[in-house]
Every structure is written in structure tokens, then in C-alpha cells.
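Notes to accompany the following structure.
Missing here: one protein chain of the complex. Every other protein chain is in place.
What follows is subunit A.
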Amino acid sequence: MDGAKVTPGRTAGLYVGAAVLRLAIFTLLPGLPDLLTGRVEISTPVTSFKRLQEGLFLYNHNVSPYDGGVYHQAPLFLPLFSLLPSFASLPIFTYLLYIAVDLLSASALWKIADSGEAGSSALFTSSRREKRWSGFVIAAVFLFNPFTVATCIGRSTSVFTTCAILHAIAKAVAGAPLGAMVALSFASYLSMYPLLLLPPLVLLCYDRQRPERATKSSLQFAGICASIVAGVVAILFQMSYFITGSWEFLPSTYGVQLTLSDLAPNVGLWWYFFIEMFDSFRSFFLAVFWLHLSSYVGGLTVRIRRQPLVVMTLLLGIFAIFKPYPSISDTSLFLALVPLYRHVFPLMRYTFVSAAVIMYASFLGPAFYYLWIYAGSGNANFFYAITLVWGLGKSLLVCDLMFAVLRDEWEVERPEMAGKEIRQI
């Protein structure tokens, strides 16, 4: 797969192919976008396109978009989408916007792949790095991944977060800390959870600084990065305040994610748990779930200090499992980054199992949801059980990738052990 020369023609071909595929689905299957928009696997309360339209309608009629408690997304989406011609009359422009965002994400991914950061970072060079896929292949895997396509067709606003995160990584790899921090601020502004990626991203930026203008002190560098993020987020908040005229958007967007006030079913693990939760323990367990989600950041960053990109990949995988409103779009982002580690694939032990489990869950999930909601012959446990399996598949993949990366590090340290069986002691 690798080694093939990437010509401009092939690049254009890939992008055109992905765009045509999406446009074809949009135009030839006009019922499909709305069907996918309604699927719980794609649209969560904080990313749903339907809710965005509701907020947009209120915003265009000079009513606060957060009235009615339907819209939970960032206020800056509203002016962006009201600049476009009305969705009802000319949907093609919305389609084109979503396709463009997907292509932008793919180009960022391409840059990350071509930088070779996955195989050899500043502090670590894998002995297997020669065996990798080109940016073309990785971008193609992302663009033609059914999860990515479904997210794009379902017009979930999480594609914007995906794009911002990928651009943050691409900028960091390219040695542009400022651009990386601004991109991460946008991602955090849109979805809040990417803020947890700040520590590994700062490390990645620090490692990939251009030598001519490198800051030596790591603490100073981290301080500058954190203040850039804080500043950009503050500016975004201020703009949101001017747009909506009040700070109401803070509890309606981030508050909903923090308190999980909308218990609509999704592919994550939170909703079922909090439906069953005793009211007096609700706030405590909300805190526990959030702490659990964020506790991985410190440990992973310390452990895999030499490869910050791996940390970010693993964290994105963990977020896709454990965040409050996950959708398949988060999984598609994780699956987009996994192929960067083609060189450690031979070290992974459960590729077949995890791939099978993920596919099993993605086929049975919709079926079980149908049984529960429409056919009425199942209940909520059916759907929750399959989301557990889905989470299990992804955590298998995360663990396996982590194992492979650590084994790779270890083989560099002790080349004589390469290829030998290992055992935990």
C-alpha cells in the first residue's frame, strides 16, 4: 500500500472521489440524510443537526436560541449557518460546507501522516518506522470510513470539532504552536472535552518546536500555551456573549455536558447509569464520571512522554468510550488516527477480536435500538447491552494499541528481545 508515488492528480482524485460520494448520497438518496440525522448513534443532544436548526430558527427570529432547552451547541454555529442560504430552500450549500469540513480534516490528517511523527518523535524513534502507510492511504481510510461518511451525511456538528482537533495536531506537528493552540481552543469551545488534550498537545508542540525560535524552559512554554488557549477561549466566549446577548449559553452548552441533564439514549455509557441513579448521589457520580474521564490524561502523558501523539490518539479513543454524549463521529476520529501506527500493528494481539466486536456492535446496535423503540419487543437493556459491547470493542482496541506502542518502545530499549514472547511479572 505504501511506496506508491503520490502525484497531485491522485490527491485531487481522492478528494474529488470523497466529495462525489457524499454529494451522490445527499442527492440520490434524499431520505437518507434526515434518517441518519435522527439516529441516536450519530446525533447526540449536543451535536444534533435537527437541534441546530431549531436553534437557528429561534436565533433568526430574535429569540434566545437556548429558550426551550433543545439547542445545546455553541452559539458561534448560529451566525455561521445563518450566513449560508436557508437550508430549507438550498440545502446544497450546507452539504458543501460539511463536505468541505471533512476534506479539511482529511488534509490535516494527511499532513500528520506525512510528518512521520507517529514513527519517530523528537525523543523516540521506532525501529519499525519504515513500515508505514502514506498520507494518501490514511486520508483515504478516514474519508471512506463508513462512520465518517455517516457522520457527514447525518450533518452532526461534531465534524467541526473533529476538524479542529486534527488541525491542532497538524499545526503542532508542523511546529506552529500558536496555530495548534488556537485550533485546540476552537475544538474546546465547540465541545469542551478537547480541553483535556491540552497537556499532550503542549508536549507535542514543545517537542516539535522549530529550532530557530525554540523556548528552552518547558514550564514557560506550557504557561504561554495555556494562556493562549485561555485567551482565545475568552475571546470566543465574548463573541458568543455579543451574539446571544447573555451568558445563558454557558449552562445550556457546557452545563448540559457537565450535568447530563438530557438523558436521551446514545452509544455511550452514561445515560443508562444516570437514569438508574438515586437522585441524592447524582451529583457525586457525575463528578466521578468526569474525574474518571480526565484521570487518564495525567497518567498517559507521563507514561508515554516520548510520544505525545500516541497519548492524544489513546485519549481520543478513551473519550470516544467514556465521554457523556459520544457518537460514532468520535469513534471515526479515533479510527482515523489509528492507521498512523501501521508500524506497530504486528505487535497488536487482538486486532481480529476488537475488529469483530466493533463490527458486531455496529450491526446489532441499530437492530437492538429498533427492537426497543419501534418494535417494542425489547427494552432499554437491549440497547445498553450492545453499547457496552461497542465500548468493550473500542477499549480492546485502545488497550491493544497501547500495548503495541509500549512493546515497541521496549524493543528499542532492548533490541535483543525483539520478537520474543513476553510475560507479565
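The definition used in the following text is that a contact is a pair of C-beta atoms (placed from the backbone, for glycine too) under 8 Å apart; a residue touches a chain by one contact, two chains touch by 3 or more; residues count from 1.
Everything that follows uses one rule, which is that contacts and distances are computed from a predicted model.
Colleague: Among "deoxyribose-phosphate aldolase", "Phosphatidylinositol-glycan biosynthesis class S protein", "Origin of replication complex subunit 5" or "NEDD8-activating enzyme E1 catalytic subunit", find the name that the UniProt record gives to the complex chain excluded from display.
Modeller: Protein name of the absent chain (UniProt record): "Phosphatidylinositol-glycan biosynthesis class S protein".
Colleague: Of A:Leu84, A:Leu250, A:Val353 or A:Cys399, which one is in contact with the hidden chain?
Modeller: Once the missing chain is taken into account, the touching residue is A:Cys399.
Colleague: Looking at the whole complex, which of A:Ile99, A:Leu300 or A:Val344 touches the chain that is not displayed?
Modeller: The one listed residue touching the chain not shown is A:Leu300.
Colleague: Against the chain that's been left off, what residues of subunit A make contact? List them.
Modeller: Residues 278-281, 283-285, 287-288, 291-292, 294-295, 298-303, 305, 399-400, 402-403, 406-407, 409-410, 413-414, 417, 420-425 of subunit A touch the chain that is not shown.
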